[in-house]
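Excluded from the complex is one protein chain; the other protein chains are retained at their positions.
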Amino acid sequence: MAQITAAEMERITREEVPYVGQLGVQFESIGDGTAVARIPVASADNLLRPGGTVSGPVMMGLADVVMYACVISRIGLQLMAVTTNLNANFLRRPSPVDILARGRLLKCGRRLAYGEVTIFSDGEEDDPACHVTTTYSLPPLPK
Amino acid sequence: MAQITAAEMERITREEVPYVGQLGVQFESIGDGTAVARIPVASADNLLRPGGTVSGPVMMGLADVVMYACVISRIGLQLMAVTTNLNANFLRRPSPVDILARGRLLKCGRRLAYGEVTIFSDGEEDDPACHVTTTYSLPPLPK
Amino acid sequence: MAQITAAEMERITREEVPYVGQLGVQFESIGDGTAVARIPVASADNLLRPGGTVSGPVMMGLADVVMYACVISRIGLQLMAVTTNLNANFLRRPSPVDILARGRLLKCGRRLAYGEVTIFSDGEEDDPACHVTTTYSLPPLPK
Partner (left out) sequence: MAQITAAEMERITREEVPYVGQLGVQFESIGDGTAVARIPVASADNLLRPGGTVSGPVMMGLADVVMYACVISRIGLQLMAVTTNLNANFLRRPSPVDILARGRLLKCGRRLAYGEVTIFSDGEEDDPACHVTTTYSLPPLPK
């Protein structure tokens, strides 16, 4: 079972990562090591590119918080978990519709968590706009 | 000689990449394949983390526009040059002061450009907060 | 349908990429944009680490030829397709048994192909040893 709810995750995103939170990120589901989030195309149109499509930095910010959700869904709320690596491959320009991100942990050890996030325009999951892999460094456990 | 000025690059950042431009990015210098930019810590404080330090997505956005400046400083203004890969390694938390990014091209071929961007807190270039490598896909040349 | 057979791919690996081919790579299946290959733990034991586990460079070489197989399974034999980026994340030490790699294309455009390869010890696909993403640059099509 996930250690955090979608509503809590939306609050954390707004308050702790406001640069991403301002985009109106909505968490659609959070499982044990998985998360799906949406950016409504209309919610932040002055930050998007002409035509409403999202830019690379928007997708990287979205991927970062989605992987953060995956990590804390597994280990519980740890504000000190920090991204150590984020590798984004941009595969095509997104369409001017809502964008979704689906993340999943591939490994969650004591010190490092690693996973992937696939970003796609709503209705086009088979032809993703961006694929991201991310490593988080986890804080030492209390003794 | 650079194919673009710092002032033109600041305008492009504000208008074409507003998600990054809202951070008040200032280009300090642009050479042939090199660029240095600054985010004043005070300019976007409601988007930064508590304490004023910049978050990972802010650094990735900054790296993306700095490498874009490096590319167009070499090949001239090409709005169709697009990032295909951005790999960010976060090395330490930045201090709550201005943040700088220094980028340089390592290769600029006909189809791909590749370079690195080092991000550091003002006065701490020897102990960088983030190191980024980026690939841009270049539009075909007119015949 | 795949544009190449497992047997042809094994021959290409031995002859064109001998540094990897010497490891005795066996292709178990090749589909349209997918491939699975195996390195028998006994086949190259003087090249492995003490205990028979494979080293990082062995896994990266394996990932590279598996993605090459994925690319040419889709576009046909193109010796001029070249790797432009390979990003490997090492998740745990492999066990001293055969190692397998499962690759799939996530995108295959006119100029770039991109995919992922998951490497795991035989019988442990749910706990991978390594996850790799790779970009190939494709040669221009004949007019």
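By written order: A, B and C. Residues from 1 in each chain.
To be clear about the criterion, a residue touches a chain if its C-beta (ideal position, glycine included) is under 8 Å from a C-beta of that chain, and two chains touch if they have at least 3 such contacts.
Values in this document were obtained by computation on a predicted structure and should not be read as measured data.
Novice: Using the touch definition from the top, which of C:Thr34, C:Thr84 or C:Ser121 touches the missing chain?
Specialist: C:Thr84
Novice: Could you tell which one of B:Ala42, B:Leu77 or B:Leu106 touches the chain left off the display?
Specialist: B:Leu106
Novice: Out of C:Gly33, C:Gly61, C:Gly115 or C:Pro128, which is the one that touches the chain we can't see?
Specialist: Reading the full complex, the residue touching the unseen chain is C:Gly61.
Novice: Mind listing the chain C residues that contact the chain we can't see here?
Specialist: Looking at chain C, the ones touching the missing chain are residues 16-20, 22, 46-50, 55-58, 60-61, 64, 82-90, 93.
Novice: Kindly note down the residues of chain A that lie in touch with the hidden chain.
Specialist: 84-85, 87, 111-112, 135, 137
Novice: In the complete complex, which positions of chain B touch the hidden chain?
Specialist: Chain B touches the chain not shown through residues 85, 87, 89, 91-92, 106-107, 109, 114, 116, 127-128, 131, 133, 135.
The definition used in the following text is that only the chains that are shown with their structure count from here on.
Novice: What's the call on chain A versus chain B, same or different interface residues, using the half cut on shared numbers?
Specialist: At the contact between chain A and chain B, which are copies of one sequence, the residues are largely the same (over half shared).
Novice: Based on CA centres, what chain would you say lies at the far end from chain A?
Specialist: That would be chain C.
Novice: Let me have the rounded angstrom distance from the C-alpha centre of chain A over to the C-alpha centre of chain C, please.
Specialist: Those two chain centres are 28 Å apart.
Novice: Which integer distance in Å separates the CA centroid of chain A from that of chain B?
Specialist: 22
Novice: Show the residues in chain B shared as contacts by 2 or more other chains, in ascending order.
Specialist: As it turns out, chain B has residues touching two or more other chains at 84-85, 87.
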